[in-house]
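Provided herewith is a single structure, encoded as structure tokens, for subsequent inquiry.
Note that one protein chain of the assembly has been removed; the remaining protein chains are unaltered in position.
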Amino acid sequence: MISVGIIGGTGYTGKHLLEYCNNHPYVKEIAVYAKSSAGDKLLNIFPELCGIIPDQTVSSVDNLSYQHDLYFISLPHGEALKYVPDLYKKNKKIIDLGGDYRLNDVTVYEKHYKLTHNSPELLKIAKYGLTEFNVTDKNTDLVANPGCYPTSALLPLKPFIQKFSEEIISVSINSYSGTSGSGKTPKPEMLMSEMYGNVAAYNVNSHRHKPEIEQELLKDGLMAPMAFTTHLLPVARGIYTTSTIHLKKELDETDIKTQFNSVYKDKCFVRMREVPPKLTWVTYTNFCDINLSLSGKTLVITSALDNLVKGASGQAVQNMNQMFGWNDCLGILNSKK
Amino acid sequence: MISVGIIGGTGYTGKHLLEYCNNHPYVKEIAVYAKSSAGDKLLNIFPELCGIIPDQTVSSVDNLSYQHDLYFISLPHGEALKYVPDLYKKNKKIIDLGGDYRLNDVTVYEKHYKLTHNSPELLKIAKYGLTEFNVTDKNTDLVANPGCYPTSALLPLKPFIQKFSEEIISVSINSYSGTSGSGKTPKPEMLMSEMYGNVAAYNVNSHRHKPEIEQELLKDGLMAPMAFTTHLLPVARGIYTTSTIHLKKELDETDIKTQFNSVYKDKCFVRMREVPPKLTWVTYTNFCDINLSLSGKTLVITSALDNLVKGASGQAVQNMNQMFGWNDCLGILNSKK
Amino acid sequence: MISVGIIGGTGYTGKHLLEYCNNHPYVKEIAVYAKSSAGDKLLNIFPELCGIIPDQTVSSVDNLSYQHDLYFISLPHGEALKYVPDLYKKNKKIIDLGGDYRLNDVTVYEKHYKLTHNSPELLKIAKYGLTEFNVTDKNTDLVANPGCYPTSALLPLKPFIQKFSEEIISVSINSYSGTSGSGKTPKPEMLMSEMYGNVAAYNVNSHRHKPEIEQELLKDGLMAPMAFTTHLLPVARGIYTTSTIHLKKELDETDIKTQFNSVYKDKCFVRMREVPPKLTWVTYTNFCDINLSLSGKTLVITSALDNLVKGASGQAVQNMNQMFGWNDCLGILNSKK
Partner (left out) sequence: MISVGIIGGTGYTGKHLLEYCNNHPYVKEIAVYAKSSAGDKLLNIFPELCGIIPDQTVSSVDNLSYQHDLYFISLPHGEALKYVPDLYKKNKKIIDLGGDYRLNDVTVYEKHYKLTHNSPELLKIAKYGLTEFNVTDKNTDLVANPGCYPTSALLPLKPFIQKFSEEIISVSINSYSGTSGSGKTPKPEMLMSEMYGNVAAYNVNSHRHKPEIEQELLKDGLMAPMAFTTHLLPVARGIYTTSTIHLKKELDETDIKTQFNSVYKDKCFVRMREVPPKLTWVTYTNFCDINLSLSGKTLVITSALDNLVKGASGQAVQNMNQMFGWNDCLGILNSKK
């Protein structure tokens, strides 16, 4: 049984962390820390959780207690830098849901995030916690929880690139995300009145998640050029990613499927599908659904996940489970399967 | 002043044809022909048009009158074959909004549409009416109005391929469409209850619009491999298309923009944009908005249009305007610009 | 530990019954019976449940087994009549989610449902299972699970009418429901293309749920005239009900709140709110949230619930819990509160 602190627990991802930790058999205590909401009651912030989680007062992050075993950090990028070095020195386990410890190369970080990093030495120590590739375990102290888009792109691409990298001419990744990815802070272009019936590409050729995807695919041997384009969907939740891979020669479909099945056969949260997934199959769950469609020298891989769950809080709890040696599903999936 | 017959005018595209023709200064008469709705009042089928268009009774297509100058055909594929040869023989002008006369090669048609074509000789005669490329004029008798997806892909791609075809490694087209593209016939997967908050790829590597796009891009000199993937959006209207082009070398952005501007400078319905278009900028209009984003050897072109207007009925009325030598905008745009 | 049969388990309510029963600690076996889907795999019908429930083959309702302890019936009205009398004779416990056993008076049933009832004697025996009013217990064999609209209207109205009936001039109930209430069978007016951005009243002054509401409020002493109007919302799930009560004199707000609090103080699925509830507070849950607003001689009560959960399958599992003497929350709520 552990005690958990959630720093910045009053946004969309914080809410899900609360629910999963509350639902978790081995979490005995949860404290929530925030800045502007300090002193507020949790159930005033999340009235929908009334009757589901116990009420408590949000603590001020300025009086952060070091009594917890594990800290989730769910803050805008740059903010985690204020807490991680200290927590790390105090031998706490840390899962950062933001982007501050995902990139191994500090110059890439500083270029794309337009910030100075205060603890580049931890970039070497932090594990990039893409849970299906089992990088974290009991010895892991600091996890950089992957971005929502990178999770939705890496899960469908890594198995293929690990085995067939040499056959690839080009990779084009197209992602569409619901608006909750942009958080709770009101922006005019995120109003219902603006987004209803609307779609738009944004940050074309300049999204911060592109270097993150590149970094991880380069580790797998990617040599071909890769493009990544993000769009807003007129829904609240979910990411749908279509990866188009042009191939040098025709491959055998069975070989590809065998590779994916061998990578994911024991992974409870990745479901290989015979048809392209539907987004509603995965929203409100920690699943990532993947389909392969090969025709001649074109491979199209579609994948779907919930940006707030598998793309954030659900995967973070999976990382917690791995850091303590527990079953991946605890807190996130109730199943008799 | 002309008289117009709309065959199959009781669906979504038929409704818009009615509105535009009613709004057109040179259309003096409109008759609507249908099968199952014959005998019904138009304003019972389209109660929203009450007070906008005059009421009339839908005629039976079995008693098709040959008195009209121009016939729009708005039927499921295969159905136009029943009417076009006859109308053509009677020297009528014809605009077919379906797919039966778009493909020049009858074997390609029969493979993808799984139908036998009864008038392959007309495939040579039919003009593929992508209006911004001025193919139709007063001598045109039969127009194959382009598909909604092809229009949304060809307008952003043709200017580039016409000039830079040799620089292209690969083209990956990703399109997302509202559900009205699938028509008014109820299908379980198109229910509000199924599509709300949902997204899904469909017909991956097998969509009928792919050979149509290929045919037109090959004419422009495309040599690189091309992929095309279609998805359903959880909205009623609009298509958003993102084309990712991997290049052999870095190109000059100004050269590309100059090329697009020279192609579209006098085209009132294509708007070149400095930022990626938003879908709501174009829904309920005949505009196609296009943005270019070049970074290194990656070119991303985003485009947006309304599948029922620029992707169907609006472009069909543009074709009518061109066939009679009228201004492109008549009936479709009220503007003092 | 019991064995459960779900008759008609392939629709929206069937899916939720499956999930809740699978999640229930005392349900050891679930069988699904259907007609046209007999022989299909459950996970083909509900691919989203892959990894959550075990797969199995749907049995034919023509070979209904009598080995189960409890039968949920989730069929269009009229269809339950084929199974209930037999199951009742065989001493099985039955929860009918349809409308066939809700109305006590067979002539009212036959008038509104336009059907002949084959077992009117069971109308006296069936318990109207509005779970917060504790009508079912271990001795109950046949439960008529309340309609979705009636649940959303009765929970906010019964406490008030039980105590203040004499003060009422008139009651006007306005309900808005998501489209899933109309089921999975495709109807043209339920297409995404039709319902997107749309709202419409329907069955005005003639909805079948009106006599059901009336029957239950008359038992509580309602004497004033009551109107009930239903509308479709452009969303998949949820019902929002606004009840406007004109009063003969000004009442004391504290008295009214005290009455509601005393009725609902131990009910885990009704949450009294200080502000009007939001629909998303309750969707995907078994909660019904209620707010009272009194001003002069006008009382406005707003309430929200999920039509498929508290308005159908969730309440049905609550009824099962009551019929076996278990805690109301089992299978439906995971909470450490």
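Going in written order, the chains are labelled A, B and C, and every chain counts its residues from 1.
In the analysis below, contacts are C-beta pairs under 8 Å (C-beta built on N, C-alpha and C of every residue); 3 or more make two chains touch, one makes a residue touch a chain.
Since the model is a prediction, treat every value here as computed from it, not as a measurement.
A.B. asks: In the intact complex, which of the depicted chains does the undisplayed chain touch?
C.D. replies: Across the whole assembly, the hidden chain touches A, B, C.
A.B. asks: Among B:Lys35, B:Arg271 or B:Lys297, which residue is in contact with the omitted chain in the full complex?
C.D. replies: Of the candidates B:Lys35, B:Arg271 or B:Lys297, B:Arg271 is in touch with the missing chain.
A.B. asks: Which residue among C:Leu103, C:Ile256, C:Leu279 or C:Ala312 touches the omitted chain?
C.D. replies: C:Leu279
A.B. asks: Which candidate, A:Cys50, A:Val135, A:Ile169 or A:Met190, sits in contact with the chain we can't see?
C.D. replies: A:Met190
A.B. asks: Write the list of subunit B residues that the hidden chain touches.
C.D. replies: Against the left-out chain, subunit B lists 22-23, 47-48, 50-54, 196-197, 268-269, 271, 273, 278, 280-282, 284, 287, 333-337.
A.B. asks: What does the interface between subunit A and the hidden chain look like in terms of residue numbers?
C.D. replies: Those residues of subunit A that touch the unshown chain are 12, 178-180, 182, 184-188, 190-197, 234-236.
A.B. asks: Of the residues in subunit C, which ones touch the absent chain?
C.D. replies: 169-170, 172, 174, 176, 194, 196-202, 204-206, 225, 227, 229, 231, 233-238, 240, 242, 244, 246, 276-280, 283, 291, 293-295, 297-298, 300, 302, 304
One rule holds in what follows: only the chains that are shown with their structure count from here on.
A.B. asks: Which chains touch each other through the most C-beta pairs?
C.D. replies: After counting contacts between each pair of chains, the winner is A-B.
A.B. asks: Compare the CA centroid of subunit B with every other chain's and tell me the farthest one.
C.D. replies: With centres defined by C-alpha atoms, farthest from subunit B sits C.
A.B. asks: Hey, how far is the Cα centre of subunit A from the one of subunit C, in Å?
C.D. replies: 37
A.B. asks: Report the inter-chain centroid distance for subunit B and subunit C in whole angstrom, where each centroid is the mean of the CA atoms.
C.D. replies: 46
A.B. asks: Take the average of all CA coordinates in subunit A, do the same for subunit B, and state the distance between these two points in whole angstrom.
C.D. replies: Centres of subunit A and subunit B (C-alpha means) sit 39 Å apart.
A.B. asks: At least two partner chains per residue is the criterion; list those residues in subunit A.
C.D. replies: Residues 196-197, 278, 280 of subunit A touch two or more partner chains.
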